[in-house]
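Partial complex: the chains shown occupy the same locations as in the complete assembly.
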């Protein structure tokens, strides 16, 4: 079983780019700059908030903006994975296995 | 049908954080700083490459590093979505619909 299934999203994004002739713009460096831009927009929403305000953000009028920026980061990250032909499920699975070795779980109380 | 199914990954990440008592660190601002850090590591791999070198990166010895950084960005983004209780499938679907209105497809040739 997959940890993350992105097949339908990847198909949708491939169509979306093709219908707009955007594949010529979607090379790795462009997409990393675009990803940087979207992470920047996300950071901007939170820059002057306290941690308490940040934790309550989805109950306020910025919720939809946050939701859209999270989606934008994910969309550009998926496009990057697509042009690099990275299987994100396998990549995530391997990285979690590495992290589990590097940071063993705490002993049960 | 979902565009992206993250249920198993979210369950795995929830366990992973709980087993290490990491939930206390995973608040929105911390996770955005962590996301910034990982996007920075991804950018660093590509910073001195030409576009041609960047497009061939998965055939060279940096492939595994790129794969791990893409996974790290995705893992922190998912943790952020989890603490903000954002349904990423719905968020991505809504954002694609917005983008489709903003950027209509080209007419068929």
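Going by the order they are written in, the chains are A and B; count residues from 1 in each one.
In the analysis below, contacts are C-beta pairs under 8 Å (C-beta built on N, C-alpha and C of every residue); 3 or more make two chains touch, one makes a residue touch a chain.
For clarity, every value in this text was computed on a predicted model and none was experimentally measured.
J.: One sequence, 2 chains in place: how many copies belong to the entire complex?
T.: 4
The rule is simple: only the chains that are shown with their structure count from here on.
J.: Specify the angle of rotation obtained when superposing chain A on chain B by their C-alpha atoms, rounded to a multiple of 5 degrees.
T.: That rotation is 180 degrees, given to the nearest 5.
J.: Can you give the whole-Å distance between the Cα centres of chain A and chain B?
T.: 2
J.: State the interface residues of chain B toward chain A in the complex, per the touch definition above.
T.: 1-6, 8-9, 12-13, 16, 19-21, 27-29, 32, 35-36, 39, 42-43, 46, 49, 51, 54-55, 57-58, 66-68, 70-75, 77, 80-81, 83-86, 88, 91-92, 94-96, 98-100, 103, 105-106
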